[in-house]
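Complex shown without one protein chain; remaining protein chains in place.
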Amino acid sequence: MTADAFIFWFLSLVAVTSGLSVVMMANPIYSALSLAMTMVSLAALFATLGAYFIAGVQVIVYAGAVMVLFVIVLMLFDLREETKAFTRGQVSGALKIAMIGFLAGLIVMVMAQGVKFLAAPDVVDAAKLPEDSSKALGLVLFNRHIFGFEALGVLLLVVAVGTVALARSKGGTHAKH
Amino acid sequence: MGQDIFEITINGIKLIVIFLLMVQAVPILVWVERRGSAFIQNRLGPNRVGPLGLMQLLADAVKFLNKEDFLPRKAVRALFYTAPVYALIPGVIAYCAIPLGTPLQIEAFEMAGKMWGPYTFAMQGFDIGVGIVFILGISSLAAYTILMAGWGSGNKFSLMGALRASAQIISYELALGLSIVGVIMLYGTFNLTDMVLAQQGPMSFSFMGNQVVIPWLPNWGLFYQPLGFILFFAATFAESNRLPFDLAEGEAELVAGFHTEYGGFKMLMFFIGEYAHMMIAAGLVTTFFFGGYLVPGFTPAEIREFVAQNLASTPNGISAITSVIHLLAYFVKFALFLWFFIHVRWTLPRFRYDQLMDLGWKTMLPWALFNTILTAVVIYVAYNFA
Partner (left out) sequence: MPLGGVLFLTIFIALFGTLLIFLARAMGGDQTRNQTGVKFDPYECGIPGQEKKDTKVSVKFYLTAILFILFDIEIIFMYPWAITFRDFIEAGAGTAVGLSMLIFLLIFIFGLFWEIKSKALEWD
């Protein structure tokens, strides 16, 4: 096994394990931390493909995003109640079984599809990858995808406005009278 | 990490040496900070243990080691113990991406009946193509340490301190990230070594078709991005949780912030992490705006020439001495900025929390935007109206 293959399998193992623990952990704080771990190992996997800029962006953006999750957990959840609600009870038990069935179905489907693709593997030659693809990325982004880029600016603005409106709303079930 | 076993070993040792140097630098910095603050405040500071009080570090370390291992009743065991270990990681890894000197070139040689080499060892932990993005990404992970420690301690002071600290860090990360855009535009690369090499020689640039040369100024980023330098440097103070931005540990309100419940070696590890961020800040300011490891007035090629004529004769020796000279130049600049961090800490009072957030969002972010637009316009004009 070459060093590259070892790094790939190691990172995949970390990504899958932490990804599983995102959904398996009862405590949402641990889920958020596992999600951060998944994102970092995914970023490292991007780096093995030579996409260093994407890897950096993955860490910067998703590390921040998971931080928001963390704060939401601290802000909204009563952890003890939450843990109780999601570990016992018939409704959540039934939901859990349904979700496991759904997941199993998805896995079977993906495997059935994936076997077809695996038959003719499209091997990426690491030596042919460019050393630094960030310039190429910029050139493509501002040539071909300029409209998507501008639309993204507007979309982010809409999200910002929505957030502020949500945070400032006075009504709802928890309103102080 | 390398082509063969020799290169991999050397690179591994290099990483460990950088890490241990950073850990060792912390007690020295603490000593400088205590002595420096004492002189600023007209006191003497620690001067009893050993010459100039230098042995104080050793005494502190022994004392730290002999503190009992303590876990509060409401703490979450896993997070309480992971947080201090994790505090070391992002700072050290980010620092390893900063170039410290010209690469060391070793010619092919024979060892154990086999030809090895030639090798080129970069004077940095690892040479990453997208240096800035890597450092920003890795150091943004440091906020998790604070949240883990704050929540894992099971203490309200810790939790409030952690939330304040992370809100402050992410707010200033915006100004930090945006003030770098001008720097990236100036050098046209993410790579820190390329940035350093772009700053060699006297100040020269082409403006509207004319080549301008100012022989008495080095070609440093500071002179092209003065506003970017001020914004970046101020934001790094907030990023490394130093005064005047150390609201996370506002003693009068929060006891000690996120590490209220920590003591002994675990506390020391948070300390090392914090100082590591200070070192990253000083290293990045040196690299972006003050020519990195370059000696002002001389290009690396000129120094190499000088060494070849006067100091060494073998290629390996020339390369090694050149590297060391640049390493020293880097550390002089680096130490000056570290001292600046310490001096500011003992000069300025602490902000109030709303002032802190206002400064980040309403002052520094708009100014950083202005800097970006200004840089773009100047570059556009400089290229287009020949």
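First chain written, first letter: the chains are A and B, and each begins at residue 1.
As a working rule, a residue touches a chain if its C-beta (ideal position, glycine included) is under 8 Å from a C-beta of that chain, and two chains touch if they have at least 3 such contacts.
The structure presented is a predicted model; accordingly, all values stated were derived computationally and were not measured.
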Hidden-chain contact residue, picked from the options B:Ala149, B:Ala167 or B:Ile321: B:Ala167
Candidates B:Leu54, B:Ala198, B:Leu222 or B:Leu369 - the one touching the absent chain: B:Leu369
Full-complex contact with the absent chain, from B:Leu15, B:Met55 or B:Ala308: B:Leu15
Contact residue for the chain not shown (choose from B:Arg35, B:Lys266, B:Arg304 or B:Lys333): B:Lys266
For chain A, residues in touch with the removed chain: 3-4, 7, 10, 44, 47-48, 53, 57, 60-61, 64-65, 67-68, 71-72, 74-75, 77-80, 134-135, 137-139, 141-142, 146, 149-150, 152-154, 156-157, 159-161, 163-164, 167-168
Residues in chain B touching the chain absent from view: 1, 11-12, 15-16, 19, 64-74, 77, 81, 84-86, 88-89, 92-93, 96, 125-128, 133, 153-157, 159-160, 163, 166-167, 170-171, 173-174, 177-178, 181-182, 184-185, 188-190, 255, 260-261, 264-266, 269, 353-354, 357-358, 361-362, 365-366, 369, 372-373, 376, 379-380, 383-384
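The criterion applied here is as follows: only the chains that are shown with their structure count from here on.
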Chain A - residues contacting chain B, complex: 3, 29, 33, 36, 40, 43, 52-53, 55-60, 63-64, 67, 70-71, 74, 131-132, 134
In the complex, chain B residues that touch chain A: 1, 79, 128-130, 133-134, 136-138, 140-141, 143-144, 147-148, 151, 159, 163, 166, 170, 177, 190-191
